[in-house]
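In what follows, a structure is listed as structure tokens, so that the remarks can point back to it.
For chain A:
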Amino acid sequence: MSEQYPALIVITPLLAALLVSAAGWLRPRLCFPLALAGLGAAAAAATGLLVQVLATGPVTYRLGGWEPPWGIAYYVDNLNAVVAALVAWVALFNLVASYRAVMTDYPEKIGPYYTLYVLAVTGMLGMVVTGDAFNLYVLLEITSLTGYALIGLGGGRAPLASLNYLFLGTIGASFYLLGVGYLYIVTGSLNMADLAKLLTPLYGSLALLAAFAITLVGLWMKMAFFPLHAWLPNAYGFAPAPTASLLAPLMTKVMVYVMIRIMISVFTVEFVLQEVLVGQLVVWLAVAAMVAGALFALGQRDLKRMLAYIVVAEVGYMVGGAWLGNRLGMTGAVLHLINDAVMTFCVFLAAGCIYQKTRGTSFEDLRGLFKKMPWTMAALAAGAMAIIGVPPTGGFFSKWYLIRGGLEAGHWGFVGALLFSSLINVVLFFRVFEIAFFEPSGGDDSHGGHGGHEEHGGAVALAEAPLSMLLPLMAAALGLIALGLATGPLVQKLILPIIPAGLG
Partner candidate 1 sequence: MIWQIDLAVLLLVVICAVGALAVKDLMGAAILFGAYSFLMCILWAVMGAVDVAFTEASVGAGVSTVFFVAAVFRTSRRTKD
Partner candidate 2 sequence: MEEYIPLLLTKYNYWVYITLMMIGLWAMIAKNNLVKKIVGMNIFQTAIILFYVSIGAKYGGTIPIIQHGPGHGHGAAQIKALAYINPLPHVLMLTAIVVSVATLGVALALVIKIHRRHRTLEEDEILEQLRES
């Protein structure tokens, strides 16, 4: 069975999604358990695969039994395995947390909602484990389409935000497809490992450079890297809460993973460092992303939108770290990818809990929340500390690596921007906590129109989010600290073996 883990990671959620869809038409009550079983199996398979990869080294899996350049193959090393496990577990926890929110907001559409939810996770897991450039495009489209629908489901401005995301996302995915086409026309292959071999003699060709540029621009569009980030704040800000806490932590991280994969496994680091002369420019774009993300976040009066802009800044950290061109920077980028998925999940889920109780996440809705929802706010504080980079949490260590990478590369702008954006994060979260701690709770009537069934009661009455949301939230908050404590083994065992030797 263990040699089939790579296939099971993707197949179990896919089959589960189909069963959920069927159950949605016949027995809607079965949808959630089926989705839970599917994602649980995927998480188990991903964990098994991670253990296997750590024990025996990279795993190759041939789909359909065809050998790689002709058939599609999975190639799973430490990087894939750890990102796959991360995606599977975060999605599983979020699924548990989403139950109440979906039941209250979309009771009639549980079936299609969970179908798309599980399909989105399937697509992300597939993208992470695949070793075929074109296969990645198909899976990317699955994830994107589900994302558009899950975001567009929200009320108010959500459909427009989703349509904008669709336009930019389609341009991004099409650019990626075009880049793959360029690689195909100069090499005749689609398999990543095969491509890496065939591309070496072609370094210096203009077509290759264009392929690299187009692919990267496409991916940047998908991950909302700075000048191409316009879709993200609205899409994640107006999305329904369970959707936002699924996509915001995972989608951008998976795209960063894909970028790193393309950089180190299809094109080699030698190509990236020597042939591409704009590496410095990319780091400066990352600097701009961090600064702009932080500044835009300052201007927001809504928790979810503020968090969305923080995501924009975080993407800048990872892309910048990956492009610094040294081992420390790359290590920091990968480590930050892991930490950031968990901390973004933590804060977005906390925002979801708040929305579940107050039916809004604007700063006015946060008043007095420390008294009403102490556990949620404690978890939000843990997430905030990780995003700021306070020592026991993982965020501190990944920033530490990034800063050391920046110092080693002599890139003072990157270091400065990183510190600046951390500082702004302090201000941002301090402002949130000030409102939540000191200001008295708002009146009941202000949001009576949205969800009349919630009774606020007295100003100090405890109105905590349901346990099914609180437990995943606590798990995420504890996970942040656990990740911080596990930084040493994480870097030594998982990350260092995959950093290519060519990095200085």
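Here is the rule we use: a contact is a pair of C-beta atoms (placed from the backbone, for glycine too) under 8 Å apart; a residue touches a chain by one contact, two chains touch by 3 or more; residues count from 1.
Quick note on selection: all candidates are chains of the complex that A comes from, given by their letters.
A quick note: this is a predicted structure, and the numbers were derived from the prediction, not measured.
As listed, 1 or 2 are all part of this complex, and the one touching chain A is 2.
Listed in rising order, the residues of chain A touching candidate 2 in the complex are 134, 138, 141, 145, 148-149, 152, 157, 159-160, 162-163, 166-167, 170-171, 174, 177-178, 181, 184-185, 190.
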